[in-house]
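Some chains have been omitted; the remaining ones sit where they do in the full complex.
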């Protein structure tokens, strides 16, 4: 599908940028005129992906997190969150609800949240090469006033 | 004059962090009112129009309260 607008962002994997990444994605998505709830869902999903890149992908190091966003003509947005961190050994297992490698610190619900708050979720990863999470979300068409 | 202006700025200007929360609060109230009246949620553009601010600023304001629910609860419950 033809892209109507796009943006590419990158920043160091420090936690101060979690909120920033969320703000950027919503400032971009707002062009599609979503409702607050739709935008909130999207932000929550993006947060989870960015947090994972920071805390799992780059663990005890600082690396670069990449975000690529595209708007598609059917009122949907595609978001890629990429890191060049440690990668995931078993993607299926990682995506299972409650599965976490972070012990008691994390709930293991990140992927479950991404899945339920977006319409499409794809995870690609290579051990030692990094992880790319691709999410898509379509916003409801606006109800016309007096229409 | 520059110094006076700086003084005024330092002492009287509202910090963004503080005003954002006020804006977010207004946004949540406006959303509530709109939903009651129209039986559907406002879109972000509609919300920005009601509040008469830039939609980028609405986004930023909502960002200042990571989870809107946490703002909502102490006020309405």
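As written, the chain order gives the labels A and B, with residue 1 at the start of each chain.
Keep in mind that, in the parts below, a contact is a pair of C-beta atoms (placed from the backbone, for glycine too) under 8 Å apart; a residue touches a chain by one contact, two chains touch by 3 or more.
Note that the structure is a prediction, hence the values are computed from the model and not measured.
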item: Overall composition (this structure file), stated as a label formula; value: A x2, B x1
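In this section, only the chains that are shown with their structure count from here on.
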item: Whole-Å separation of chain centres (CA-atom averages), subunit A against subunit B; value: 25
item: Residues of subunit A that touch subunit B when the two form their complex; value: 19, 22-23, 26-27, 30, 33-37, 39-40, 142-143
item: Touching residues (chain side subunit B, partner subunit A) in the complex; value: 27, 31, 40-45, 47, 55-56, 58-60, 62-63, 66, 68
